[in-house]
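Down below is the structure, laid out as C-alpha cells.
For this depiction, one protein chain was excluded, whereas all remaining protein chains were kept in their positions.
Right, subunit A next:
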Amino acid sequence: MNSKVADRIATGVFIAIATIIVLVLIGLFSFILFRGVPQISWDFITTTSSTVREGGGIRDQLFNSFYILFITMLITVPLGVLGGVYMAEYAKPGKITNFIRSCIELLASLPSIVVGMFGLLIFVNSTGWGYTIIGGALALTIFNIPVMVRVSEDAIRSVPNVQKEASLALGINHWHTIKTVILPSAFPGILTGAILASGRVFGEAAALLFTAGLSTPRLDYMNWNPFSTTSPLNIFRPAETLSVHIWAVNTNGIMPDVEAIADGSSAILVLSVLFFNLTARFVGSAVHRKITASK
C-alpha cells in the first residue's frame, strides 16, 4: 500500500476515534440532563425520600452528601497538605521516603470497595459505632488522602526556588518559610486540587455503602444540637448519600417512580460535580491572580 494512502487512512481512524469519544460524552450528558433536569423541582430537593410511596424527594441524601464531604475535607485537607509539605520539603531521598511513596501509591490504587470493607471492619464493627457519618468520612479520608498529598506536593514543588532561598537567606527558619512563603504561593494549586478532590468524594458510593449505611434516621432540621439523635449535624448517625441513594433505588427500590428519582438524583449529582470542576478552574486562577503579580 502507498504510504501516503496509509497515512490518510490512519489520520481518518484517529479522527474517528476522537469523534466517537466526543459523541459518547455528548450522549451521556444529554441523556442525564434531558431526562434528569425536568425531574428536579423545589419539591424534589426538599422532601424526604420514601421507600414505598411515589413522590419521594432527596432532601436528606443531598444534605448527607454535603455534610460527609465537609467532614471528610475537614480531616483530609490538613493531613494531605502537611503530608505534601513533608514529601516536598522534609523527605530526604532514601528508603523511608520510598516507602512512604509506595504507601501513597498503594492507597491511591486501592479499589474503593476495599476501602469500604476496611471501614466496615474498623470504624463500624471494631469501634461499635455502627453505620455513622464519621465512619464514612474516615473511609473517604483514606480514599482521598493520596490525591490530596500528591496535589499539595506538586503545588509546593512548583513554587519557584528563589522565593524559598530568599526567605532562608534572610535567616528565617525552614518551618517559618514554609508557613509564610511557600504555602501561600502554593495555595491556589492546593485549593484547585482540593475542590477537584471534593468532586470525586461527592460522587463516591462504594466506600460509603458499608460505612455510612443505606438509611437515614428521621431528621429535624431545626435541631442544631450535634449530640441529639434527630439532629442532622450528629456525626454518629447513619447517613445515605446521594450517590448511594442512586445505587440503592436502582438495585432494590420498590417505589413506583424509581426511574424519575434516579434520573433526578443523577442529574443533581452530575451537576454538582460539574459545579465543583468549574469552580476549581475559576477559583484557582482567580486566587492566583489576586495573590500574585502575574496576570
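Basically, a contact is a pair of C-beta atoms (placed from the backbone, for glycine too) under 8 Å apart; a residue touches a chain by one contact, two chains touch by 3 or more; residues count from 1.
Convention: contacts and distances are computed from a predicted model.
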"Phosphate transport system permease protein", "Molybdopterin oxidoreductase", "Nodulation protein NoeA" or "R-phenyllactate dehydratase beta subunit" - which is the UniProt name of the missing chain: "Phosphate transport system permease protein"
Contact residue for the chain not shown (choose from A:I122, A:L233 or A:M255): A:I122
Contact residue for the chain not shown (choose from A:A206, A:L219 or A:A239): A:A206
Touching the absent chain when the full complex is considered, from A:L79, A:L233 or A:M255: A:L79
For subunit A, residues in touch with the removed chain: 3-4, 6-7, 9-11, 13-15, 17-18, 20-22, 24-25, 28-29, 31-32, 79, 82-83, 85-87, 89-91, 99-100, 102-107, 109-115, 117-118, 120-122, 125, 142, 145, 149, 171, 173-176, 178-179, 199, 202-206, 209-210, 214, 243-244, 246-247, 250-251, 259, 262, 266, 269-270, 273-274, 276-277
